[in-house]
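After this line comes chain A, so read on.
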Amino acid sequence: MRFMAAMLAATVVLPSAAAYATDLEVTHWWTSGGEAAAVAEFAKAFDATGNKWIDGAIAGAGSTARPIMVSRLTGGDPMGATQFNHGRQAEELVEAGLLRDLTDVATRENWKEIIKPASLLDSCTVDGKIYCAPVNIHSWQWLWLSNAAFETAGVPVPKNWDEFVAAAPALEKAGIVPLAVGGQAWQAAGAFDVLMVAIAGKDTFNKVFKDKDADVAAGPDMARVFKAAEDARRMSRGTNVQDWNQATNMVITGKAGGQIMGDWAQGEFALAGKVAGKDYTCLPGLGVNEVISTGGDAFYFPVLADEEKSKAQEVLASTLLAPATQVAFNLKKGSLPVRGDVDLAAANDCMKKGLDILAKGNVIEGTDQLLSADSQKQKEDLFSEFFANPSMTPEDAQKRFAAIIASAD
Partner candidate 1 sequence: MSDSVTLPAPAATARAGAEPWGAKPRRALSGRNIMLYGTLLVAALYYLLPLYVMIVTSLKGMPEIRLGNIFSPPLEITFEPWAKAWASACTGLNCDGLSRGFWNSVRITVPSTLISILVASVNGYALANWKFRGADIFFTILIVGAFIPYQVMIYPIVIVLREMGIYGTLTGLVIVHTIFGMPILTLLFRNYFSALPEELFKAARIDGAGFWQIYLRIMLPMSLPIFVVAMILQITGIWNDFLFGVVFTRPEVYPMTVQLNNIVNSVQGVKEYNVNMAATLLTGAVPLIVYFVSGRLFVRGIAAGAVKG
Partner candidate 2 sequence: MQNSVSIKDLSLSFGAVNVLENLNLDIGDGEFLVLLGSSGCGKSTLLNCIAGLLEPTGGQIFIKNRNVTWEEPKDRGIGMVFQSYALYPQMTVEKNLSFGLQVAKMPRPEIDKRIARATEILQIGPLLKRKPSELSGGQRQRVAIGRALVRDVDVFLFDEPLSNLDAKLRSELRVEIKRLHQSLRNTMIYVTHDQIEALTLADRIAIMKSGVIQQLADPNTIYNAPRNMFVAGFIGSPSMNFLRGEIAGRDGRPVFTTNGVDFALDGYDAAETLRPGRKVVLGVRPEHVSVNGEGAETHQATVDIEEPMGADNLLWLKHAGHTLSVRVGGARRFAPGTAVKLSFDMGLASLFDAETEERI
């Protein structure tokens, strides 16, 4: 019970509407520095309503946290709320009746109007009912460049992918890894998706991932993407790190020229005290095709028997989407808010670029929403192998890629 006391001491309980001070256990896998700081904003806001956020953080997104969450749900001992990738992944839990219908809250709070882009809420919708609260927008399509690294190599900071490829030999000569790609499989797969939008364009992306068109996947446009991936593979040799933020750290410290990574990498730059535009450069859509995807995180609320807790769930859902919470959370997290109506004055250069693109509507859906986790995993297996194994030709990889798309559902 010692830690309970510690908890009480840690979360300075605000003296407020203590009419229903309910503990709500929230599980999530946000444990890295920036993430934890961001989630603390949620907790603070929720505690301010007189309830209490019991933190159930488990590091390691897919492999560790998800089976635990699913086990808890199916085992009949659900948590109060849980982070989950929205989109295809939670559908089955909804169908099994394990997750709570939030339509009432959504209607009351008018989510349909305020959440932009609308595709976010669509991902939460099953049979016309809303089951999750999206909390942020993450986009993958960013190339982060270390200004210092290019200075060392004596070449100007590139403005797009092709210039970057051209600058690679100079970087290598200076002992700098041109492109940092962490060893975990999802990073290679993600980088490929980014290359795909940048080089083959939005339409090809949608044909392949939305329409599952295997012919396009095997076609000449994609062949160009695979050629670019081969370049990336060559440039990434010598990375020798596993985690994405270790790869980001190589860019931060100038050991690597750049990294293709989602906007969450920005949190790491911020934490290291780096300033966008001065210390590092960000190129959305690799500087070629300024399109960003609108994936993101969402919270789901399991069906609970306890009425008090059910009420607290509603409070939490509306708290997560409250304008102030959205701003505070997303600034820390390095992601974009899901509401079009909040003012993000504090946003830095890169975020502003993102907001601009968002405003122009140059968006695509994230692969998480378009593909099943199963296809995603197969894709990860393929690209992690491709990036690690120089003897695998782009042609072979493309064949296998087309096969995955053909069998995707």
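Quick note on selection: all candidates are chains of the complex that A comes from, given by their letters.
Operating definition for what follows: a contact is a pair of C-beta atoms (placed from the backbone, for glycine too) under 8 Å apart; a residue touches a chain by one contact, two chains touch by 3 or more; residues count from 1.
What you see is a predicted model; the values in this text were computed from it and never measured.
Looking at 1 or 2, the chain of this complex that touches chain A is the one numbered 1. Listing the residues of chain A that touch candidate 1 in their complex gives 2-4, 6-7, 10, 25, 27-28, 30-36, 39-40, 43, 53-60, 64, 67-68, 71-72, 74-77, 79, 243, 245-246, 249, 268, 271-272.
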